[in-house]
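Only one protein chain is missing; all other protein chains are in place.
Note that the chains take the letters A and B in the order they are written out, and that residue 1 is the start of every chain.
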Amino acid sequence: MPEILERNIHSHSLLHASAPVHLPDRVEPKRLHTEEMVLNIGPQHPSTHGVLRLEVVLDGEVVVDVIPHIGYLHRCFEKHAENLTYPQVLPYVDRMDYIAAMSGEHGYVTAVERLLYIEVPEKVEYIRVLFAELQRIASHLIAIGTFGMDSGAFTPFLYCFRDRETILEMFEKTCGARFLYNYMWVGGLSHDLHPDVLPMCRDFLKKSRATHQEINDLLTFNHIFVERTAGIGVLDREVAINGGASGPMLRSCGVKWDIRKDDPYSIYDRFEWEVAIGSSDRGEPGDSFNRHWVRMQEWEQSLNIIEQILEQFPRQDATDVQSAIPKRLKPPEGEIYSRTETPRGELGYYIVSNGDVKPWRVKVRSPAFSNLSLLPLLSRGYLVADLIVILGSIDIVLGEVDR
Amino acid sequence: MEQLGIIERLQSAFGETLGVWHASNSESAYARRMGSFFQVSDPARLLELAFFLRDEPALAFDSLLLLSSVDHGDGSLSVVYHLESTVYRHQIVLKITRPMAQARVPSVTSVWSHANWQEREAWDMMGIRFEGHPDHRRILLEEDYPGHPLRKYFKEPDFYHGMKVPN
Partner (left out) sequence: MGFLDHMELPVLPTDKTGEGNVIVTSLDTLFNWSRLSSLWQMSFGLACCAIEMMSTAAAHYDMMRFGVIPRPSPRQSDVIIISGTVTLKMASRVKMLYEQMADPKYVISMGNCSNCGGPYWEYGYHVLRGVDRVIPVDVYIPGCPPRPEALLEGLMKLQEKVRAQGKDIEFTE
């Protein structure tokens, strides 16, 4: 065992190396050699969260190297975007990050509206932010539940899915779809808010705070869980910035970086909330525990934002939510890079328009893709069982990784 | 730092021949900020430029937001780099345009490790070679997939591994 321990320590120092950084090919030479074994995980494996394949080089139980193979769910989003008109792209945006479809839509419509200089009515902005924050909670619930499963706790998964159903019910009442909505349109929304949603939201706030406490007691501060995740897969802050990490992955390293605060879009500047970052109370900044902890805190912050939306919501405003939707959607020639904060991080759209009804090129900066590319760096020197925990803590959605 | 200030800084360090600044004449402030770009004329100096952008203390572009590739439809391909400084919160867009036959640019993986997978994707989708990339393989499609699908005149294969592909 001391040998493993030593290597863990050594790999930490490897990760803490300051810039210039680039991915080293293999871990440093070992003192005690055993024969290296290549273990294949996936594409069909219960804890790869989809169709990810990992080629793991093992020395005993210690991970020497991980080579992720992706593309098993490459559904040609960018080709579709080039062949369809701007509003027609929206359903494909849903299917890209399918766990947080509303957040993805919010990013896309923001980008196209910036390209077209459309101002959307205030009421629409409120509904969008409300739904984006609800979606953030729903997405984090899946992340937390499956992360619990990856580290050996089954019950939180059931609790999380139970709460998620409440959120989906609100979406369903408003737009008719449970899961992939096509709700936010360029310049507006497909339906007005259902009258039941605001009261349901108020109920949900109360219940969700209780569940938050429950999950904290059950999972986050559970001694076994902390032992299993603290200090595992430590990501250094310079490496994270250089490697393109974003979202909870970046914030867990102690970087206060949230697009909602730092490059505000929509009406996020009207609300009071804190950017959650990782701490060294349990574990150390940038480890698997802190990635989970940042998600837990963000859940709470999203609830705060929702509470403020409920206070500020323009109830008397009878604006038609479709009033600002342009009849003919033809942006001027030009290009734009617009980004929003989804539950997984910075979702950016680079749209090149040549003045046609169809975009010339749409390139997506998908946060899960960038975060996953750091997996080899995170998992070298840890045990195989830790690899699953590290992968779970990154919270990938394969639809977004492969697009 | 304002974008024009960054360009002046670059030109004082590299000389006027480095490239051309294209300012966006868009109405929206956001599109003006992000729609402007710097066209690098000499790909051979890209790596040098990248190191300068990252390591110069007044610029400190420590984060590569996105590396994208564009097929212009007239036989030329572009690589677009969106850079950001997390220290100063300023951004810049670099572009390199190459004819399709010579679609080769130096890899910036040694500068920003984020470029590693992004460049592999650009090679996979658009067929742009990145010289000096440590792991120059396809990333999303299989190695034996014919062609680079995001090029405008790509035609999908009729059969792939014995499976019928089109409708």
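For the reader, a short list of remarks on this structure follows.
Here is the rule we use: contacts are C-beta pairs under 8 Å (C-beta built on N, C-alpha and C of every residue); 3 or more make two chains touch, one makes a residue touch a chain.
Note that the structure is predicted; figures quoted are calculated from it, not measured.
For the chain left out of this panel, the touching residue among A:162, A:207, A:256 or A:330 is A:162. Interface note for the absent chain: among A:102, A:142 or A:184, the touching residue is A:142.
Of the candidate positions A:99, A:219 or A:347, contact with the unshown chain belongs to A:99. Within the entire complex, the positions of subunit A that touch the omitted partner chain are 43-46, 50-51, 71-76, 79-80, 83, 91-92, 95, 98-99, 142, 157-158, 161-162, 164-165, 178-180, 398-399. Counting the whole complex, the residues of subunit B in touch with the unshown chain are 140-142, 145, 149, 154, 156, 160-161, 163-167.
Here, only the chains that are shown with their structure count from here on.
Remark: subunit A and subunit B have CA centroids separated by 24 Å (rounded to whole angstrom). Partner subunit B is touched in their complex by these residues of subunit A: 19-23, 25, 70-71, 74, 76, 78-79, 82, 114-115, 117, 238-239, 241-244, 255, 257, 262, 332, 334-339, 346, 348, 350, 352, 360-361, 363, 365, 369-370, 373, 402-403.
Against subunit A, in their complex, subunit B makes its touches with residues 24, 26-28, 30-31, 34-35, 37, 54, 62-66, 68-71, 73, 80, 82, 86, 89, 93, 109-114, 116-118, 125, 134, 138-142, 149-150.
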